[in-house]
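Pasting in a structure now, in structure tokens, and then I'll have a few things to ask.
Complex shown without one protein chain; remaining protein chains in place.
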Amino acid sequence: MAEFKELPADAPAGAKLMNWFENRFPTMFDAYRVHMAEYYAPKNFNFWYIFGSLAMLVLVIQIVTGIFLVMHYKPDAALAFASVEYIMRDVPWGWLIRYMHSTGASAFFVVVYLHMFRGLIYGSYRKPRELVWIFGCAIFLVLMAEAFMGYLLPWGQMSYWGAQVIVNLFSAIPFIGPDLALLIRGDYVVGDATLNRFFSFHVIAVPLVLLGLVTAHLLALHDVGSNNPDGVEIKSGPKGNRWSASAPADGVPFHPYYTVHDIFAVSVFLLVFSAIVFFAPEFGGYFLEYNNFIPADPLKTPSHIAPVWYFTPFYSMLRAITSEMMYVLIGCTVLGALLGVTKCKSSLFRAAVLAATALAVALMLSIDAKFWGVLVMGGAVVILFFLPWLDNSPVRSIRYRPSWHKYVYGLFVINFVVLAYLGVQPPSPVGERVSQVGTLFYFGFFLLMPWWSRMGQPLAVPSRVNFAAH
Amino acid sequence: MKQLIYGFILSLSMLGAAQAATEGIPWDKAPVNTSELGSLQNGAKLFVNYCLNCHSAAYMRYNRLQDIGLTNEQIKANLLFTTDKVGDTMKAAIDPKEAKGWFGANPPDLSVIARSRAGHGGTGADYLYTFLRSFHPDDTKATGWNNLAFPNVGMPHALWELQGKRQPVYETRQEHGHEVKLFKGWEQVSPGSMTSSQYDQAVGDLVNYLQWMGEPAQNTRFRIGVWVMVFLLIFAGIAWRLNASFWKDVK
Partner (left out) sequence: MSDTLSEKNEIDSSKRTWLIATGCAGTVGGVAVAIPFVSNFQPSEKAKAAGAAVEVDIAGLKPGEKLTVEWRGKPVWIIRRTSDQLDSLKKTEALLADPDSKRNPSDLTPEYARNQHRSIKPEVLVAVGICSHLGCSPIDKFQSGAQPSLPDDWLGGFLCPCHGSTFDMAGRVFRNKPAPDNLEVPPHMYLSDSKLLIGEDKKA
């Protein structure tokens, strides 16, 4: 009580009320200062920096619409499909809430992929922000699980068969696979048991994990401060700005400058989002797949089955690993081993590398390509976690990298989009070859990054951020 | 005169290149307009009279037909079977097990059929419009009917009394060294109660109704969407100026 701040008796009622709270719950006020009013973000944020806030907005949209959907949805294999149509037709405004949730799911991935791309090009994953990046990769992984489980809930043909295929992926793991798949499904095939547990995970378990990870992601970021398009640490620069003598000179308080900026960005996002929700909620069959308007039939697989668009790049990689491709992968492993052996002097290390390679090749020859496909697909996501340690460039942001690096990143994007497109199409011989090349490029981009990122002559990095007054 | 009519029908139904037997013919464009209440009402009547005997529309409530301009009294008088109430959903009279025995498969529910049948060939409505106009007699099938848009379908031609019987006309050609059967058009074998264009119109109405029934909220959705866009455009403009008013200070 001794530390309580007292206001004079004639202070306005509002101030007194605030003071009452501040005396008893200073954490809330400190949090506001640390994370909003006195969080100094670089003043040169550009368009790429909006996607983090948008991701948070979409998370809120999904949670709120989800809460209202759960009031009417029935998580029972016999009732689920009908309950979704009940929401669409009989529940007041149910159709709007349903479309917001389905569009939000796809919007989440658009926003998150763009957000990750920003991290990639501006080197936001580099020291001291490696942990921010790792939390982010964990969010991405959890988001994929959340979307996958949510997609089973409407219990349409795509829901059912998509879940059947993905759960069967787990059965490809040697020894424990089939038992693991049985454990996930809760039955011998995807059924009511699976639906109920996916419902529980999708509605409460995974969202809680997601909220925890997002909080960790933001707190870790605020601890070290944000990066910016120039990759210049504003905390290393001069101190003192209009608002505080000790804050970085090139920083502006997040509130009000970026809150106001985000309001504008949110309104533009909502324009696009609403256009889709109101005028094209199916989005050509990509956001709401046509086959999913057929109730699940365990006895009949649809002729053309593909995962939802946001999984297709990874699905392409899965499909690309055929028994032929295994030989290519063995070749790459051997090449990698040779590289490792020639670069390293220690004979112990050399011996270890050779032994590991021999083991890997033996495994690749004996275990089916099916398993390696699963491993490659998983590996494509897991490799992202290692990015901070793969990037050896002396320069953080793409703006100051050798200009040909820009083409490498451009190619990476094109490759990713091509893989996504191929994943949507039914398999074809040409498609198979292209996705095999695409898979190699994807992994090559990351695995060879310690070398290619060092190559070329970087441009001079400025000491202060580039900012043009608005 | 007959030649002229047949020729006219043939040329109207001229469809493109060779097709594989399993895929079915390319789809015609369905004349859908879900704000034409007259068409929707006619389609509802056709649906109740010809489709509901075997197919359910279990998610469609009879009293929802008020959205297409019918009153509850009109619905009760013209579109309800005697045992149904106007607040009930459209359930088929048929027993699903018996249906499976007769047709090989339970006739699917049609509530969202127009949404589920979309594909590369066009919208679900395009498929349905083509399907309902592509039946032809086929002695090798249990029902006596086959369909060019859905080969080996288990469904008989429910609307045959209106359309009559037509047979497809093929032309064999040599392509890439082997024979290919090209679909050239239709030949009316026995007439129905409607002329070809009347039948096309009726099917157009029925498909229009199926399209509407797939998502009764669609017209509302579009209307509200326009207002939402107007509001958001204004709001974005205000937010843009708000942003500018703050960032003016930042040097």
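As written, the chain order gives the labels A and B, with residue 1 at the start of each chain.
In this text, a contact is a pair of C-beta atoms (placed from the backbone, for glycine too) under 8 Å apart; a residue touches a chain by one contact, two chains touch by 3 or more.
None of these values were measured; they are calculated from a predicted model.
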Contact set of the excluded chain (shown chains only): A, B
From A:A41, A:A77, A:I97 or A:A380, residue that would touch the chain that is not displayed: A:I97
Of B:A77, B:A142, B:V189 or B:I238, the one touching the omitted chain in the full complex: B:I238
Where the unshown chain meets subunit B, residue by residue: 61, 63-64, 85, 87-88, 231, 234-235, 238-239, 241-242, 245-246, 248-249
Residues in subunit A touching the chain absent from view: 64, 68, 71-72, 86, 89-94, 96-97, 242, 263
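Going forward, only the chains that are shown with their structure count from here on.
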Geometric centre distance via CA averages, subunit B-subunit A, whole Å: 40
Subunit B residues within the subunit A interface of the complex: 58-61, 64, 108-109, 111-112, 115-119, 124, 214-217, 221-222, 224-226, 228-229, 232-233, 235-236, 239-240, 242-244, 246-251
Subunit A to subunit B touching residues, read off their complex: 43, 82, 85-86, 88-90, 95-96, 99, 242, 252, 256-257, 260-261, 263-264, 266-268, 270-271, 274-275, 277-279, 281-282, 285, 290-295, 467, 469-470
